[in-house]
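This is the structure I have questions about; it appears just below.
The complex appears here without one of its protein chains, the remainder shown in place.
A and B are the chain letters, set down in written order, and residue numbers restart from 1 in every chain.
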Amino acid sequence: MGPLIPNGIITGDWNFVIAILLGVAFGFILEASGFSSSRNIVGVFYGYNFVVLRVFFTALIVTMVGLMYFDYFGWLNLSQIFILPTFWQPMLVGGIVMGFGFIMGGFCPGTSFTAIAIGKIDALLFTVGLYVGIGIFSLAFPLFADFYNSGNLGNITVTDLTGIDASWLALAFTFIALAAFWITMLIEKKIRKKITDYKF
Amino acid sequence: MNRNYIILTFLMLALAVGTLFLHLQKDTKQIQPEALLWDVLQPTRYVTTDQVAKRLIEKDPSLMLIDVRPAAEYTQFTLPGALNVPLDSLYTSAALANFGIPGAKVVLFANDAIAADEAWVILRRLNFKNNYVMKGGLNGWVETIIRPVAPAETAPETAFEQYNFRKAASMYFTGAKMDVNKDQKAKVVFKKRKKTVVASGGC
Partner (left out) sequence: MHVHDLNPKKTLWAVIIFVVLIIVGFITMKRPTMTYEQSVKQSVQMLSDTSAYYFYPYQLVEVLNHQNKDVVLIDIRNKYEFGQGHIPGAKSIPSFDLAKKENLNMLENYKQKKIRVVLYANNQLEATGAWFFFRQVGFENISVLLGGYDFYAAHQKDLEATYYDQNVYLKGVPRYDFAKVAKSAVTEAGTTQTTTKPVVFKRRKKATVAAGGC
């Protein structure tokens, strides 16, 4: 956690406390955004509800731009932020698999747990399936081990890959996100007119 | 349309445009100029030829010699075990991979200390630590180690000790003495520098 643990201000044991606090906050926001409802979530794919896209894009652009300002102020060091290594082939395939699961199940892993918290049976079944899937994957892992580790590009960012300045990428992404908000709002309006028996 | 949305859209766009003017550090590995100047002014980076000779004779496995002269001069002559990183190709990822190895003490040298010192400044700017500069360079190496000068009769005891060491070192380095340790070279295995593993969550 940030500058506190490496500098010895608090011990590494606090990691768990901080993780729980962050987890509570994350779950709270998911639930508050209405993500415990699978209708809300899959609405993106049917075109009647784009709240998922809006919430995540808003979080994304605000964080992205905010972090750049924080880095500039010297409050945090962007160069020391952990970047997940990119394994391009397995990530592509994993994304496709997750997309299918997303539409069929109506949840992503995080939201399924918040939905359980408010007592949804479908979410409970979803998580059972989640663990079964994890179990099958783990047992069959030797079969995909090579593929799983293929295409490693290291801990790269788009800036590293293309050489385009991070601020320009942020601006482009903000622009795309804002455009998406307005366009999806129009799509939503059109489609909702056709849906009459739709209620949350 | 909600008026608030329009305001928020423009606010977000303005903030994103603002990042263009922030001059984010492109190469964030560099240390701050003030810190660099402070380090540059410290004479602690210099090591003497005697210190280097002693460690070479002891076969100190943590010693790593880097010759910053051009490759042509390197192939003519270099110190035992030295690697070649010409100064003009210092800023390449292949060259920089030689630095920052945990536990290694890197001694830079050239014909004299100037080029090595300049390489040191570049490395320090890139935040590499444990680099040293051999004072006097190879010219000094010849003058002190290979062809030591006998101290005057009135010189203190330590000067004679140093002279004796240098004479012995000269024999050692020029091969005047049989090299008994030829096959006993300590195999040096450095641990790779590890990145700290950070647990990360997502979704």
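Keep in mind that, in the parts below, a residue touches a chain if its C-beta (ideal position, glycine included) is under 8 Å from a C-beta of that chain, and two chains touch if they have at least 3 such contacts.
All values reported here derive from a predicted model rather than from experimental measurement.
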item: Contact with the hidden chain (one of B:T49, B:T144 or B:S170); value: B:S170
item: Residue of B:A16, B:A82 or B:V107 in touch with the missing chain, whole complex considered; value: B:A82
item: Where the unshown chain meets chain B, residue by residue; value: 2, 4-5, 8, 11, 15, 27, 30, 32-34, 36-38, 40-41, 61, 64, 73, 76-77, 80-83, 87-88, 90-91, 97-98, 100-101, 104, 110-115, 117-118, 120-122, 125-126, 135, 138-139, 142, 146-147, 170-171, 173-179, 182, 185, 187-190, 192-195, 197-203
item: Interface with the undisplayed chain - residues on chain A; value: 34, 40, 49, 51, 54, 62, 66, 69-70, 72-75, 82, 84-85, 108-110, 152, 154-155, 185, 188, 200
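Convention: only the chains that are shown with their structure count from here on.
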item: Distance from the mean Cα position of chain B to that of chain A, given in whole angstrom; value: 43
item: Chain A to chain B touching residues, read off their complex; value: 15, 19, 61-62, 65, 68-69, 71-72, 77-79, 82, 84, 108-110, 155, 165-168, 170-171, 174-175, 178, 181-182, 185
item: Chain B residues within the chain A interface of the complex; value: 1, 5, 9, 12-13, 15-20, 22-26, 28-29, 195, 198-203
